[in-house]
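Pasting a structure below so you can have a look.
Every protein chain but one is kept in place in this view of the complex.
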Amino acid sequence: MLQALADASFGAVVLQSGDWGFVFENADYLLEGTLTTVLLTVASVLLGFLVGFPAGVVEVYGGRVLRAIVGTAGVVLRGTPILVIFFFGYFVFRFGGAFETAIVGLGLRSAAYQSQIFRGSIQSVSEGQMEGARSVGMSKLEAIRWVVVPQALRRSIPGFQNEMTIVLKDTSIAYAIGVAELLTLSRELFIQETTAVMEVFLFASAIYFVLTFTTNRGLDYLGQYYGIPTEESV
Amino acid sequence: MSETATRSRTGIFRSLSPGQVVTAAAGILFWGWLAVRLLNDWGVVDAGAAPDEPFVDPAGLPEWIPEWVAFAVEFLPQMASGVYLTVVLTVAGITFGFVLAVPLSIARVYGTTSSYLSLAFTELIRGTPLLVQLFVLYYGIGLTSFLGGLPGVGQGWVPDEAVWVAIVGFTINSAAYQAEYIRSALISVEESQLTAARAIGLSKLDGIRYVVLPQGLRYAIPGWTNELVYLIKYSSLAAFITVPELFHQAQDISSNNFRYTAVFTLAGVLYLALVISAAKLMETVERRTSIPGVGRIKGRQ
Partner (left out) sequence: MNPLLRLDSVYKSYGDEEVLRGVSLDMEVGDVEVVVGPSGSGKSTLLRCVNRLTEIDDGDIYLDGDRVTAPDTDVNELRRDVGMVFQDFNLFAHKTALGNVTLGLRRVRGMGKVEAREKAMEHLDQVGLGDQADSYPAELSGGQKQRVGIARALAMDPKLILFDEPTSALDPELIGEVTEVMRDLASGGMTMLVVTHEMTFAREAASTMTFLDQGEIVERGPPEQLFDRSERKRTREFLSRITARHGDAQP
(Lines give C-alpha, C1' and ligand atoms only; values in the text may rest on other atoms or scores of the structure.)
Protein backbone atom coordinates (compact mmCIF):
# COMPACT_ATOMS: atom_id res chain seq x y z
CA MET A 1 0.00 0.00 0.00
CA LEU A 2 2.71 2.46 1.03
CA GLN A 3 4.78 1.22 -1.84
CA ALA A 4 1.89 1.94 -4.16
CA LEU A 5 1.57 5.47 -2.79
CA ALA A 6 5.28 6.01 -3.25
CA ASP A 7 5.05 4.76 -6.83
CA ALA A 8 2.17 7.06 -7.47
CA SER A 9 3.94 10.13 -6.19
CA PHE A 10 7.01 9.15 -8.16
CA GLY A 11 4.87 8.78 -11.22
CA ALA A 12 3.29 12.16 -10.66
CA VAL A 13 6.58 14.07 -10.61
CA VAL A 14 7.31 13.71 -14.27
CA LEU A 15 6.96 17.34 -15.31
CA GLN A 16 10.60 18.09 -15.93
CA SER A 17 12.06 20.89 -17.97
CA GLY A 18 13.99 18.53 -20.20
CA ASP A 19 10.78 16.81 -21.17
CA TRP A 20 9.16 20.08 -22.14
CA GLY A 21 12.24 20.74 -24.25
CA PHE A 22 11.63 17.42 -25.94
CA VAL A 23 8.04 18.39 -26.68
CA PHE A 24 8.99 21.76 -28.13
CA GLU A 25 11.75 20.23 -30.26
CA ASN A 26 9.09 18.03 -31.75
CA ALA A 27 6.43 20.74 -31.99
CA ASP A 28 6.63 20.67 -35.80
CA TYR A 29 5.84 16.98 -35.77
CA LEU A 30 2.82 17.53 -33.55
CA LEU A 31 1.64 20.46 -35.65
CA GLU A 32 1.71 18.17 -38.67
CA GLY A 33 -0.61 15.87 -36.73
CA THR A 34 -2.78 18.86 -35.86
CA LEU A 35 -3.10 19.70 -39.52
CA THR A 36 -4.25 16.14 -40.25
CA THR A 37 -6.74 16.41 -37.38
CA VAL A 38 -8.17 19.64 -38.79
CA LEU A 39 -8.29 18.23 -42.31
CA LEU A 40 -10.02 15.10 -41.06
CA THR A 41 -12.56 17.16 -39.15
CA VAL A 42 -13.41 19.49 -42.01
CA ALA A 43 -13.68 16.69 -44.57
CA SER A 44 -15.84 14.53 -42.26
CA VAL A 45 -18.20 17.34 -41.28
CA LEU A 46 -18.55 18.31 -44.94
CA LEU A 47 -19.35 14.74 -45.96
CA GLY A 48 -21.70 14.55 -42.99
CA PHE A 49 -23.49 17.65 -44.21
CA LEU A 50 -23.73 16.50 -47.83
CA VAL A 51 -25.31 13.21 -46.74
CA GLY A 52 -27.01 14.31 -43.52
CA PHE A 53 -28.89 17.32 -44.81
CA PRO A 54 -30.78 15.45 -47.56
CA ALA A 55 -31.34 12.65 -45.04
CA GLY A 56 -32.94 15.16 -42.66
CA VAL A 57 -35.19 16.47 -45.44
CA VAL A 58 -36.19 12.89 -46.31
CA GLU A 59 -37.03 12.15 -42.68
CA VAL A 60 -39.50 15.03 -42.66
CA TYR A 61 -40.93 15.06 -46.17
CA GLY A 62 -40.01 11.64 -47.59
CA GLY A 63 -42.33 8.74 -48.34
CA ARG A 64 -42.77 5.80 -46.01
CA VAL A 65 -40.19 3.48 -47.54
CA LEU A 66 -37.51 6.12 -47.97
CA ARG A 67 -38.08 7.35 -44.44
CA ALA A 68 -37.79 3.84 -43.04
CA ILE A 69 -34.52 3.20 -44.89
CA VAL A 70 -32.94 6.50 -43.82
CA GLY A 71 -34.27 6.06 -40.29
CA THR A 72 -32.84 2.56 -39.88
CA ALA A 73 -29.46 3.52 -41.30
CA GLY A 74 -29.43 6.38 -38.80
CA VAL A 75 -30.23 4.17 -35.83
CA VAL A 76 -27.46 1.72 -36.77
CA LEU A 77 -24.87 4.47 -37.31
CA ARG A 78 -25.81 6.29 -34.12
CA GLY A 79 -25.94 3.10 -32.08
CA THR A 80 -22.56 1.70 -33.09
CA PRO A 81 -19.27 2.88 -31.59
CA ILE A 82 -17.14 4.85 -34.03
CA LEU A 83 -14.39 2.30 -33.36
CA VAL A 84 -16.55 -0.50 -34.74
CA ILE A 85 -17.45 1.68 -37.72
CA PHE A 86 -13.74 2.31 -38.40
CA PHE A 87 -12.92 -1.39 -38.17
CA PHE A 88 -15.76 -2.23 -40.52
CA GLY A 89 -14.47 0.28 -43.02
CA TYR A 90 -10.86 -0.72 -42.66
CA PHE A 91 -11.07 -4.51 -42.46
CA VAL A 92 -14.42 -5.40 -44.01
CA PHE A 93 -15.15 -2.92 -46.80
CA ARG A 94 -11.51 -1.98 -47.52
CA PHE A 95 -12.31 0.84 -49.91
CA GLY A 96 -9.19 2.84 -49.13
CA GLY A 97 -6.41 3.68 -46.75
CA ALA A 98 -6.71 4.65 -43.12
CA PHE A 99 -7.24 8.34 -43.86
CA GLU A 100 -10.09 7.75 -46.32
CA THR A 101 -11.63 5.21 -43.98
CA ALA A 102 -11.56 7.72 -41.15
CA ILE A 103 -13.23 10.42 -43.27
CA VAL A 104 -15.96 8.10 -44.50
CA GLY A 105 -16.53 6.59 -41.04
CA LEU A 106 -16.66 9.90 -39.21
CA GLY A 107 -18.54 11.48 -42.10
CA LEU A 108 -21.32 8.90 -42.31
CA ARG A 109 -21.70 8.75 -38.53
CA SER A 110 -21.85 12.54 -38.48
CA ALA A 111 -24.44 12.44 -41.27
CA ALA A 112 -26.62 10.29 -39.02
CA TYR A 113 -26.42 12.91 -36.29
CA GLN A 114 -26.70 15.89 -38.59
CA SER A 115 -29.86 14.44 -40.11
CA GLN A 116 -31.41 14.60 -36.63
CA ILE A 117 -30.32 18.21 -36.20
CA PHE A 118 -31.81 19.21 -39.54
CA ARG A 119 -34.93 17.14 -39.02
CA GLY A 120 -35.54 18.91 -35.73
CA SER A 121 -34.99 22.37 -37.12
CA ILE A 122 -37.08 21.73 -40.21
CA GLN A 123 -39.91 20.52 -37.99
CA SER A 124 -39.53 23.57 -35.79
CA VAL A 125 -40.13 25.89 -38.72
CA SER A 126 -43.85 26.19 -38.29
CA GLU A 127 -46.37 24.66 -40.62
CA GLY A 128 -47.70 28.16 -41.09
CA GLN A 129 -44.55 28.94 -43.08
CA MET A 130 -45.30 26.10 -45.46
CA GLU A 131 -48.91 27.21 -45.84
CA GLY A 132 -47.79 30.77 -46.39
CA ALA A 133 -45.44 29.68 -49.16
CA ARG A 134 -48.08 27.46 -50.79
CA SER A 135 -50.59 30.30 -50.62
CA VAL A 136 -48.39 32.51 -52.80
CA GLY A 137 -48.33 29.74 -55.39
CA MET A 138 -45.07 27.88 -54.65
CA SER A 139 -44.94 24.13 -55.17
CA LYS A 140 -44.11 21.98 -52.16
CA LEU A 141 -40.54 21.60 -53.39
CA GLU A 142 -40.15 25.32 -53.98
CA ALA A 143 -41.57 26.05 -50.55
CA ILE A 144 -39.05 23.69 -48.97
CA ARG A 145 -36.22 25.18 -51.02
CA TRP A 146 -37.00 28.90 -50.58
CA VAL A 147 -38.87 29.17 -47.31
CA VAL A 148 -38.33 26.22 -44.99
CA VAL A 149 -34.67 25.36 -45.64
CA PRO A 150 -33.22 28.87 -45.24
CA GLN A 151 -34.86 29.21 -41.84
CA ALA A 152 -34.09 25.66 -40.77
CA LEU A 153 -30.39 26.01 -41.66
CA ARG A 154 -30.05 29.03 -39.40
CA ARG A 155 -31.78 27.26 -36.57
CA SER A 156 -29.39 24.34 -36.97
CA ILE A 157 -26.30 26.31 -36.05
CA PRO A 158 -26.24 25.49 -32.29
CA GLY A 159 -26.69 21.78 -32.94
CA PHE A 160 -24.16 21.89 -35.72
CA GLN A 161 -21.67 23.54 -33.38
CA ASN A 162 -22.00 20.69 -30.92
CA GLU A 163 -21.67 18.13 -33.73
CA MET A 164 -18.55 19.72 -35.13
CA THR A 165 -16.72 19.63 -31.79
CA ILE A 166 -17.75 15.99 -31.33
CA VAL A 167 -16.27 15.10 -34.72
CA LEU A 168 -13.15 17.08 -33.87
CA LYS A 169 -12.63 15.18 -30.64
CA ASP A 170 -13.46 11.84 -32.26
CA THR A 171 -10.78 12.25 -34.92
CA SER A 172 -8.48 11.12 -32.09
CA ILE A 173 -10.07 7.67 -32.34
CA ALA A 174 -8.67 7.34 -35.86
CA TYR A 175 -5.53 6.49 -33.91
CA ALA A 176 -7.02 2.99 -33.80
CA ILE A 177 -6.52 2.45 -37.52
CA GLY A 178 -3.23 4.31 -37.63
CA VAL A 179 -4.14 7.68 -39.16
CA ALA A 180 -1.24 10.03 -38.45
CA GLU A 181 -3.34 12.59 -36.60
CA LEU A 182 -2.45 14.48 -33.45
CA LEU A 183 -3.01 11.71 -30.90
CA THR A 184 -1.23 9.05 -32.95
CA LEU A 185 1.84 11.23 -33.33
CA SER A 186 1.71 12.22 -29.66
CA ARG A 187 1.70 8.60 -28.69
CA GLU A 188 4.67 7.92 -30.93
CA LEU A 189 6.60 10.71 -29.24
CA PHE A 190 5.76 9.37 -25.83
CA ILE A 191 6.97 5.92 -26.81
CA GLN A 192 10.27 7.50 -27.90
CA GLU A 193 10.68 9.39 -24.64
CA THR A 194 8.57 7.71 -21.99
CA THR A 195 9.41 10.19 -19.23
CA ALA A 196 7.77 12.92 -21.29
CA VAL A 197 4.35 11.26 -21.18
CA MET A 198 2.58 14.03 -19.25
CA GLU A 199 4.21 16.80 -21.23
CA VAL A 200 3.28 15.23 -24.55
CA PHE A 201 -0.34 14.56 -23.63
CA LEU A 202 -0.82 17.92 -21.94
CA PHE A 203 0.53 19.60 -25.05
CA ALA A 204 -1.83 17.56 -27.23
CA SER A 205 -4.75 18.33 -24.87
CA ALA A 206 -3.96 22.03 -25.10
CA ILE A 207 -4.05 21.86 -28.89
CA TYR A 208 -7.36 19.98 -28.85
CA PHE A 209 -8.75 22.49 -26.41
CA VAL A 210 -7.71 25.44 -28.56
CA LEU A 211 -9.29 23.75 -31.59
CA THR A 212 -12.64 23.04 -29.90
CA PHE A 213 -12.66 26.47 -28.28
CA THR A 214 -11.99 28.24 -31.58
CA THR A 215 -14.63 26.15 -33.33
CA ASN A 216 -17.20 27.01 -30.68
CA ARG A 217 -16.46 30.72 -30.71
CA GLY A 218 -16.34 30.79 -34.50
CA LEU A 219 -19.74 29.17 -34.80
CA ASP A 220 -21.11 31.39 -32.02
CA TYR A 221 -20.17 34.32 -34.20
CA LEU A 222 -21.73 32.68 -37.26
CA GLY A 223 -24.89 32.07 -35.24
CA GLN A 224 -25.11 35.72 -34.23
CA TYR A 225 -24.35 36.92 -37.73
CA TYR A 226 -26.90 34.75 -39.50
CA GLY A 227 -29.36 34.41 -36.63
CA ILE A 228 -32.92 35.50 -37.36
CA PRO A 229 -34.10 38.34 -35.13
CA THR A 230 -37.00 37.03 -33.10
CA GLU A 231 -38.66 40.27 -31.98
CA GLU A 232 -38.61 42.71 -34.86
CA SER A 233 -39.57 41.50 -38.31
CA VAL A 234 -36.92 41.01 -40.96
CA MET B 1 -49.03 10.17 -9.53
CA SER B 2 -50.71 7.02 -8.32
CA GLU B 3 -53.39 7.38 -10.94
CA THR B 4 -51.05 7.83 -13.90
CA ALA B 5 -48.80 5.04 -12.70
CA THR B 6 -51.63 2.54 -12.47
CA ARG B 7 -52.85 3.52 -15.86
CA SER B 8 -49.53 2.90 -17.55
CA ARG B 9 -49.08 -0.39 -15.72
CA THR B 10 -52.36 -1.89 -16.83
CA GLY B 11 -51.99 -0.29 -20.25
CA ILE B 12 -48.70 -1.93 -21.08
CA PHE B 13 -50.23 -5.13 -22.40
CA ARG B 14 -53.19 -3.52 -24.05
CA SER B 15 -51.32 -0.99 -26.13
CA LEU B 16 -48.37 -2.94 -27.56
CA SER B 17 -47.94 -2.79 -31.32
CA PRO B 18 -46.38 -5.73 -33.23
CA GLY B 19 -43.12 -3.78 -33.53
CA GLN B 20 -42.99 -3.29 -29.78
CA VAL B 21 -43.62 -6.98 -29.21
CA VAL B 22 -40.66 -7.85 -31.47
CA THR B 23 -38.44 -5.32 -29.70
CA ALA B 24 -39.51 -6.60 -26.29
CA ALA B 25 -38.92 -10.22 -27.32
CA ALA B 26 -35.47 -9.37 -28.69
CA GLY B 27 -34.69 -7.52 -25.48
CA ILE B 28 -35.75 -10.42 -23.29
CA LEU B 29 -33.77 -12.85 -25.44
CA PHE B 30 -30.62 -10.71 -25.30
CA TRP B 31 -30.67 -9.95 -21.59
CA GLY B 32 -31.83 -13.45 -20.72
CA TRP B 33 -28.98 -14.94 -22.69
CA LEU B 34 -26.48 -12.55 -21.13
CA ALA B 35 -27.66 -13.24 -17.57
CA VAL B 36 -27.67 -17.03 -17.98
CA ARG B 37 -24.34 -16.95 -19.79
CA LEU B 38 -22.60 -14.91 -17.10
CA LEU B 39 -24.16 -16.75 -14.16
CA ASN B 40 -23.17 -20.01 -15.80
CA ASP B 41 -19.60 -18.85 -16.44
CA TRP B 42 -19.24 -17.61 -12.87
CA GLY B 43 -20.47 -20.94 -11.57
CA VAL B 44 -23.54 -19.41 -9.89
CA VAL B 45 -25.97 -21.53 -11.86
CA ASP B 46 -25.35 -24.53 -14.05
CA ALA B 47 -26.86 -23.95 -17.48
CA GLY B 48 -25.10 -26.97 -18.89
CA ALA B 49 -22.12 -25.40 -20.64
CA ALA B 50 -18.48 -25.05 -19.70
CA PRO B 51 -17.37 -21.42 -19.20
CA ASP B 52 -15.95 -21.03 -22.71
CA GLU B 53 -18.37 -23.30 -24.54
CA PRO B 54 -21.45 -21.96 -26.36
CA PHE B 55 -24.85 -23.28 -25.24
CA VAL B 56 -25.48 -24.57 -28.76
CA ASP B 57 -22.82 -26.61 -30.51
CA PRO B 58 -22.00 -24.65 -33.71
CA ALA B 59 -21.19 -27.87 -35.56
CA GLY B 60 -24.63 -29.27 -34.78
CA LEU B 61 -26.60 -26.33 -36.22
CA PRO B 62 -29.03 -27.10 -39.08
CA GLU B 63 -27.84 -26.72 -42.67
CA TRP B 64 -29.93 -23.67 -43.53
CA ILE B 65 -28.19 -21.46 -40.99
CA PRO B 66 -25.49 -19.34 -42.67
CA GLU B 67 -21.96 -20.41 -41.97
CA TRP B 68 -20.99 -17.07 -40.43
CA VAL B 69 -23.75 -17.31 -37.85
CA ALA B 70 -22.44 -20.68 -36.71
CA PHE B 71 -19.02 -19.14 -36.62
CA ALA B 72 -20.24 -16.27 -34.46
CA VAL B 73 -22.00 -18.60 -32.04
CA GLU B 74 -18.67 -20.14 -31.20
CA PHE B 75 -17.40 -16.80 -29.91
CA LEU B 76 -20.51 -15.70 -28.05
CA PRO B 77 -19.18 -16.76 -24.62
CA GLN B 78 -16.08 -14.62 -25.03
CA MET B 79 -18.18 -11.71 -26.30
CA ALA B 80 -20.45 -12.04 -23.27
CA SER B 81 -17.60 -11.39 -20.88
CA GLY B 82 -16.82 -8.28 -22.94
CA VAL B 83 -20.43 -7.12 -22.80
CA TYR B 84 -20.30 -7.54 -19.05
CA LEU B 85 -17.33 -5.17 -18.73
CA THR B 86 -18.91 -2.72 -21.15
CA VAL B 87 -21.99 -2.62 -18.91
CA VAL B 88 -19.86 -2.28 -15.78
CA LEU B 89 -17.91 0.65 -17.26
CA THR B 90 -21.08 2.35 -18.44
CA VAL B 91 -23.04 1.94 -15.23
CA ALA B 92 -20.08 2.94 -13.06
CA GLY B 93 -19.30 5.94 -15.26
CA ILE B 94 -22.84 7.28 -15.31
CA THR B 95 -23.45 6.64 -11.59
CA PHE B 96 -20.22 8.06 -10.19
CA GLY B 97 -20.33 10.79 -12.82
CA PHE B 98 -23.78 11.75 -11.59
CA VAL B 99 -22.58 11.95 -8.00
CA LEU B 100 -19.93 14.47 -9.11
CA ALA B 101 -22.18 16.24 -11.60
CA VAL B 102 -24.86 17.32 -9.13
CA PRO B 103 -22.54 19.44 -6.95
CA LEU B 104 -20.72 20.66 -10.08
CA SER B 105 -23.92 21.89 -11.68
CA ILE B 106 -25.23 23.42 -8.46
CA ALA B 107 -21.92 25.24 -8.03
CA ARG B 108 -22.15 26.42 -11.61
CA VAL B 109 -25.68 27.80 -11.24
CA TYR B 110 -25.71 29.04 -7.66
CA GLY B 111 -22.04 29.42 -6.71
CA THR B 112 -19.71 32.40 -7.03
CA THR B 113 -16.05 31.35 -7.04
CA SER B 114 -17.06 27.72 -7.27
CA SER B 115 -19.03 28.61 -10.38
CA TYR B 116 -15.81 29.48 -12.20
CA LEU B 117 -14.03 26.37 -10.95
CA SER B 118 -16.92 24.24 -12.15
CA LEU B 119 -16.94 26.03 -15.50
CA ALA B 120 -13.17 25.53 -15.91
CA PHE B 121 -13.47 21.82 -15.13
CA THR B 122 -16.37 21.16 -17.49
CA GLU B 123 -14.89 23.20 -20.34
CA LEU B 124 -11.48 21.53 -20.08
CA ILE B 125 -12.95 18.04 -20.00
CA ARG B 126 -15.50 18.73 -22.73
CA GLY B 127 -12.85 20.42 -24.85
CA THR B 128 -10.46 17.46 -25.04
CA PRO B 129 -10.93 13.95 -26.43
CA LEU B 130 -11.86 11.13 -24.06
CA LEU B 131 -9.11 8.93 -25.49
CA VAL B 132 -6.49 11.54 -24.58
CA GLN B 133 -7.93 11.70 -21.06
CA LEU B 134 -7.69 7.92 -20.76
CA PHE B 135 -4.06 7.97 -21.93
CA VAL B 136 -3.18 10.68 -19.42
CA LEU B 137 -4.77 8.68 -16.61
CA TYR B 138 -3.32 5.36 -17.70
CA TYR B 139 0.21 6.34 -18.70
CA GLY B 140 0.68 9.80 -17.30
CA ILE B 141 -0.01 10.26 -13.62
CA GLY B 142 0.95 7.01 -11.95
CA LEU B 143 -2.66 6.13 -11.25
CA THR B 144 -2.19 2.72 -12.82
CA SER B 145 0.62 1.61 -10.58
CA PHE B 146 -1.13 3.07 -7.56
CA LEU B 147 -4.37 1.20 -8.23
CA GLY B 148 -2.46 -1.94 -9.17
CA GLY B 149 -0.72 -1.82 -5.81
CA LEU B 150 -3.94 -1.75 -3.84
CA PRO B 151 -4.69 -5.03 -2.08
CA GLY B 152 -7.19 -7.25 -3.86
CA VAL B 153 -7.16 -5.48 -7.21
CA GLY B 154 -7.16 -7.99 -10.05
CA GLN B 155 -7.91 -10.91 -7.76
CA GLY B 156 -11.07 -12.96 -7.76
CA TRP B 157 -14.12 -10.82 -8.47
CA VAL B 158 -12.24 -7.53 -8.39
CA PRO B 159 -11.23 -6.36 -11.87
CA ASP B 160 -7.63 -5.38 -12.50
CA GLU B 161 -6.25 -1.83 -12.40
CA ALA B 162 -6.93 -0.98 -16.06
CA VAL B 163 -10.66 -1.35 -15.45
CA TRP B 164 -10.41 0.98 -12.45
CA VAL B 165 -8.45 3.55 -14.43
CA ALA B 166 -11.14 3.38 -17.11
CA ILE B 167 -13.86 3.85 -14.48
CA VAL B 168 -12.03 6.91 -13.13
CA GLY B 169 -11.74 8.26 -16.67
CA PHE B 170 -15.38 7.71 -17.59
CA THR B 171 -16.49 9.13 -14.25
CA ILE B 172 -14.54 12.36 -14.75
CA ASN B 173 -15.58 12.66 -18.37
CA SER B 174 -19.22 11.88 -17.75
CA ALA B 175 -19.36 14.22 -14.74
CA ALA B 176 -18.49 17.13 -17.02
CA TYR B 177 -21.16 16.27 -19.59
CA GLN B 178 -23.81 15.43 -17.01
CA ALA B 179 -23.05 18.66 -15.15
CA GLU B 180 -23.80 20.52 -18.36
CA TYR B 181 -27.10 18.68 -18.86
CA ILE B 182 -28.15 19.24 -15.26
CA ARG B 183 -27.06 22.87 -15.36
CA SER B 184 -29.28 23.69 -18.30
CA ALA B 185 -32.10 21.72 -16.67
CA LEU B 186 -31.68 23.65 -13.42
CA ILE B 187 -31.88 27.01 -15.14
CA SER B 188 -35.04 25.90 -16.91
CA VAL B 189 -36.71 25.62 -13.50
CA GLU B 190 -38.24 29.02 -12.81
CA GLU B 191 -36.53 31.16 -10.20
CA SER B 192 -39.82 31.75 -8.41
CA GLN B 193 -39.78 28.10 -7.35
CA LEU B 194 -36.75 28.73 -5.16
CA THR B 195 -38.28 31.98 -3.88
CA ALA B 196 -41.38 30.08 -2.78
CA ALA B 197 -39.21 27.47 -1.08
CA ARG B 198 -37.31 30.17 0.77
CA ALA B 199 -40.60 31.85 1.74
CA ILE B 200 -41.78 28.82 3.70
CA GLY B 201 -38.50 28.79 5.59
CA LEU B 202 -36.34 26.30 3.68
CA SER B 203 -32.65 27.16 3.51
CA LYS B 204 -31.20 27.77 0.05
CA LEU B 205 -29.57 24.35 -0.01
CA ASP B 206 -32.78 22.63 1.12
CA GLY B 207 -34.75 24.63 -1.43
CA ILE B 208 -32.41 23.41 -4.16
CA ARG B 209 -32.59 19.86 -2.84
CA TYR B 210 -36.33 19.52 -2.32
CA VAL B 211 -37.74 21.87 -4.93
CA VAL B 212 -35.32 22.76 -7.74
CA LEU B 213 -33.47 19.44 -8.17
CA PRO B 214 -36.53 17.17 -8.33
CA GLN B 215 -37.86 19.30 -11.17
CA GLY B 216 -34.52 19.95 -12.84
CA LEU B 217 -33.58 16.28 -12.89
CA ARG B 218 -36.78 15.49 -14.74
CA TYR B 219 -35.90 18.07 -17.37
CA ALA B 220 -32.46 16.43 -17.62
CA ILE B 221 -33.77 12.96 -18.57
CA PRO B 222 -33.39 13.39 -22.36
CA GLY B 223 -29.81 14.49 -21.71
CA TRP B 224 -29.22 11.35 -19.71
CA THR B 225 -30.46 9.13 -22.46
CA ASN B 226 -27.80 10.72 -24.68
CA GLU B 227 -25.17 10.30 -22.02
CA LEU B 228 -25.96 6.65 -21.39
CA VAL B 229 -25.83 5.86 -25.10
CA TYR B 230 -22.60 7.84 -25.38
CA LEU B 231 -20.96 5.92 -22.55
CA ILE B 232 -21.97 2.53 -23.95
CA LYS B 233 -20.35 3.38 -27.27
CA TYR B 234 -17.29 5.17 -25.94
CA SER B 235 -16.55 2.55 -23.32
CA SER B 236 -15.01 0.80 -26.34
CA LEU B 237 -12.08 3.22 -26.01
CA ALA B 238 -11.10 1.40 -22.81
CA ALA B 239 -9.78 -1.29 -25.16
CA PHE B 240 -6.76 0.97 -25.78
CA ILE B 241 -5.79 0.87 -22.14
CA THR B 242 -6.02 -2.94 -22.20
CA VAL B 243 -9.52 -3.35 -20.70
CA PRO B 244 -11.00 -6.55 -22.20
CA GLU B 245 -14.44 -5.11 -22.87
CA LEU B 246 -16.62 -5.92 -25.86
CA PHE B 247 -14.57 -4.20 -28.56
CA HIS B 248 -11.31 -5.56 -27.19
CA GLN B 249 -12.74 -9.07 -27.31
CA ALA B 250 -13.87 -8.57 -30.90
CA GLN B 251 -10.42 -7.32 -31.83
CA ASP B 252 -8.78 -10.31 -30.10
CA ILE B 253 -10.97 -12.83 -31.85
CA SER B 254 -10.63 -11.26 -35.29
CA SER B 255 -6.88 -10.86 -35.07
CA ASN B 256 -6.62 -14.63 -34.61
CA ASN B 257 -8.87 -15.73 -37.43
CA PHE B 258 -9.26 -12.64 -39.66
CA ARG B 259 -13.04 -13.13 -39.81
CA TYR B 260 -13.66 -9.40 -39.50
CA THR B 261 -17.12 -9.32 -41.07
CA ALA B 262 -18.61 -11.92 -38.78
CA VAL B 263 -16.90 -10.75 -35.62
CA PHE B 264 -17.55 -7.04 -36.03
CA THR B 265 -21.11 -7.60 -37.17
CA LEU B 266 -21.64 -9.54 -33.99
CA ALA B 267 -19.98 -6.82 -31.92
CA GLY B 268 -22.08 -4.18 -33.65
CA VAL B 269 -25.28 -6.09 -32.98
CA LEU B 270 -24.37 -6.43 -29.31
CA TYR B 271 -23.62 -2.70 -29.03
CA LEU B 272 -26.91 -1.92 -30.75
CA ALA B 273 -28.72 -4.20 -28.31
CA LEU B 274 -27.18 -2.29 -25.39
CA VAL B 275 -27.92 1.11 -26.91
CA ILE B 276 -31.52 0.30 -27.77
CA SER B 277 -32.06 -1.22 -24.32
CA ALA B 278 -30.71 1.96 -22.74
CA ALA B 279 -32.97 4.16 -24.84
CA LYS B 280 -36.01 2.02 -23.99
CA LEU B 281 -35.09 2.01 -20.33
CA MET B 282 -34.83 5.79 -20.24
CA GLU B 283 -38.16 6.10 -22.06
CA THR B 284 -39.71 4.07 -19.26
CA VAL B 285 -37.96 6.13 -16.60
CA GLU B 286 -39.21 9.32 -18.21
CA ARG B 287 -42.77 7.99 -18.38
CA ARG B 288 -42.74 6.64 -14.85
CA THR B 289 -41.36 9.80 -13.29
CA SER B 290 -43.42 12.18 -15.38
CA ILE B 291 -45.50 14.76 -13.59
CA PRO B 292 -48.07 16.92 -15.34
CA GLY B 293 -46.45 20.26 -16.08
CA VAL B 294 -42.87 19.16 -15.37
CA GLY B 295 -40.43 17.90 -17.99
CA ARG B 296 -40.93 16.97 -21.60
CA ILE B 297 -43.94 14.68 -21.53
CA LYS B 298 -47.17 16.67 -21.50
CA GLY B 299 -44.98 19.56 -20.48
CA ARG B 300 -43.90 22.89 -21.84
CA GLN B 301 -42.60 22.95 -25.35
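Chains here go by letter, A and B, matching the order in which they are written, and residues are numbered from 1 within each.
Everything that follows uses one rule, which is that contacts are C-beta pairs under 8 Å (C-beta built on N, C-alpha and C of every residue); 3 or more make two chains touch, one makes a residue touch a chain.
If you're wondering where the values come from, they're calculated on a predicted model, not measured in any experiment.
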**Q.** Chains on display which the left-out chain touches in the complete complex
**A.** B
Q: Based on the whole complex, identify which of B:120, B:199 or B:281 touches the chain you can't see.
A: B:199
Q | Sole residue of B:116, B:210 or B:258 that reaches the chain not shown, by the stated touch rule | A | B:210
Q.
Given that one chain is not shown, which residue among B:60, B:151 or B:293 touches it?
A. B:293
Q.
On subunit B, where is the contact patch with the chain that was removed from view?
A. 1-3, 189, 192-193, 195-203, 206, 210-211, 214-215, 218, 291-294, 298
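In this section, only the chains that are shown with their structure count from here on.
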**Q.** Rounded Å distance between subunit A and subunit B, as computed from the means of their C-alpha atoms
**A.** 22
Q. Which of the residues in subunit A end up touching subunit B in this complex?
A. 1, 3-5, 7-12, 14, 75-76, 78-84, 87-88, 91-92, 165, 169-173, 175-176, 183, 186-187, 190, 197-198, 201-202, 204-205, 208-209, 212-213
Q: Note which residues of subunit B are touching subunit A in the complex, please.
A: 123-124, 126-133, 135-136, 139-143, 145-151, 229, 233-234, 236-237, 239-240, 247, 250-251, 254, 260-261, 264, 267-268, 271-272, 275-276
